[in-house]
Every structure is written in C-alpha cells, then in structure tokens.
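Down below is the structure, laid out as structure tokens.
What you see is the complex with one protein chain gone and the rest in place.
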Amino acid sequence: MIDVLYFAWVRERIGLPRERIETSAATVNDLIAELSAREERYALAFSDLSSLRVALDQELADFDAPLAGVREVAFFPPMTGG
Amino acid sequence: MIDVLYFAWVRERIGLPRERIETSAATVNDLIAELSAREERYALAFSDLSSLRVALDQELADFDAPLAGVREVAFFPPMTGG
Amino acid sequence: MRIAVQSEAFDMGAEANRFAAAVQGAGAIVTFTGIVRDSASGDLDVMEIEHYPGMTERALTTIATEAMARWSLADCLVIHRYGRLRATDPIMMVATASRHRAAAFAAAEFLMDYLKSRAPFWKKEITRQGADWVAARDEDEAALKRW
Partner (left out) sequence: MRIAVQSEAFDMGAEANRFAAAVQGAGAIVTFTGIVRDSASGDLDVMEIEHYPGMTERALTTIATEAMARWSLADCLVIHRYGRLRATDPIMMVATASRHRAAAFAAAEFLMDYLKSRAPFWKKEITRQGADWVAARDEDEAALKRW
C-alpha cells in the first residue's frame, strides 16, 4: 500500500488530492503506467512527464527511482513559489 | 580664491576643516605641493597620495586635474560608509 | 534560523525588526519580500497558493540549513504564505544576517533561487477571465546552476 498525492493542476485533472493504492510497481515510471492504464483522467494528467515532478517520501526524485520502501509518492507541476 | 576642505584624518592632521586660499596652482598636484611647502602638518597629511582622494566641486577627481574654474577642493581618505 | 509556513498575513517591517533585534554580531542584514503582482490584464481577484504540507517545511529547512553553513550566517529567516492572497499582499520573505554584506546578499539570493524551484508551492491566478496556474519560468530553473 502506498499513498499517492496530487497537487495543483495534477490534482485538478485527476480529481482528487490523494489516494491509497495497492501496487507492485517497481519504479515511479511503472506506477505512472499502471495509473494511466486505469482511466483517461490519469492518462491525461501523466501525458507529458516533462511538465511533471515527483517526490518520494517528500524528497524530489527521478521517474526511474525505485519504489521499494516508499510510503508516499507525490506528483505535481514544477514549483512556482517565492 | 578657492575653498579647501579636509575630512576625517586629513582634517585632524591639518587641524582645521576648511580654509580659503589664494593660489595660482594649475592642478591639484600643484596645490598639494604649495600646501606641503607651507608647514609640516600639511606635508604630513599629503605625504602618501595613495591613501588620499580628492574632489573638485564635490565630484571625485584625479590629482592631475586642472583647477581652472574650480571653487571647492576637498581632500579626504578613501570612503568607508555603508 | 526560523521557517514559517502560514496562511496568516505577516508584517514585513515587523518581521525584519524582530529578526534584526535577535541577531548577534552581524553588520549586514538583507531581506527579500515577494509581493503579489496584479495579473497582466490588471484584474487579479485572488492569488491562490497551494503547498505540500510536510514536504514544504522539510525543503525550506534543508535550503536554509545549507545557506547558514555555506555563508556562516549569523541567522536566517524564511516565511511563506499559502491560501488566498490579493494584489500587493506580501507572499513571502527571507532575511539573512552576516558580518559583511557579500555573504548576506549571496545567501538571500541562494535561498530565493532554491525556494522558487525546490519548495513545493504552486500559484494560481484567479481573474474575471478564469483561473490559471502560474507557469514555472525557465530562468528560475537556470538560476540554480550558479550555486
């Protein structure tokens, strides 16, 4: 079980801020493929990875990072604070 | 007639903040030579020009700048504001 | 070192004075304050700032800790708001204190560059025309390369 969080327009496209997922995805890319296969709104949100960022347990990570031991995955657009 | 102003340790060495001088010095260097010839305290204040700055009519200038038309000459050490 | 992530407004001048009063032995204090600008068409109703609770505080703490060490700062402060803001509201501020000015300036710019592209905040402009997520600027990402 893994917590998946969505922020900003990713949250809006997918339509929810977080969900708990049962998955055996080995990497972030695998998880994205799994979610995108589920429903159109996921496929749409993940259609352009260059406009997405991912954090694993609240640290920025790469899309090929392994998910072993990870409890929280978050997807969001590039940050625009400051 | 020209007003000559002294600031910081230049003022302290010469012993006055300003004086009015009758001079025919053509350049700042000439004026320095004239003043240094007057009295020991001037010679001391002007002994190391690399530690001095000069302003003509309130604008920084070089020691070889001409004095024609200048009403106010100021001598002081490098600035230390801020 | 203080990190504050808050929805409440803050008083930039009061925060700057409080920061300065607590600092020991510094000769230089730099502050940066980010202000909500109106939209291009001049009709900004609300600037909504979303963030990632938990990760935000971690990211800001990491960035501030690095700035403290790298420039031997006497102190540093980061405040960032989230929620609904209006044009001319302060969004965030950083303050740095050091012996001489070069370190305080460099550390403040470093904090801002990292905060912009590494702290999980997202801005949405709400105008009469609708709502738009603010796009990240390439030059903000590029600014990280100088450190």
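Structure notes:
Lettered A, B and C in written order, each chain numbered from 1.
Convention: contacts are C-beta pairs under 8 Å (C-beta built on N, C-alpha and C of every residue); 3 or more make two chains touch, one makes a residue touch a chain.
Just so it is clear, the structure is predicted and the values come from calculations on it, not from any experiment.
For the chain excluded from display, the touched partners among the shown chains of the whole complex are B, C. Within the complete assembly, B:55 is the residue of B:25, B:55 or B:70 that touches the hidden chain.
Only one of C:5, C:59, C:73 or C:108 touches the absent chain when the whole complex is considered: C:108.
Check C:31, C:56 or C:117 against the missing chain and you find that the one touching it is C:31. Panel shows chain C; residues 11-17, 20, 23, 25-38, 90, 99, 101-102, 104-105, 108-109, 112, 143 of it touch the chain omitted from the view. Summarising the interface, chain B meets the missing chain with residues 5, 7-9, 11, 55, 58-60, 74, 76-82.
As a working rule, only the chains that are shown with their structure count from here on.
For this pair, chain B with chain C, the centres built from the Cα atoms lie 48 Å apart.
Separation between the centroids of chain A and chain B, computed from CA atoms only, is 72 Å.
Per-chain CA centroids place chain A at a distance of 26 Å from chain C.
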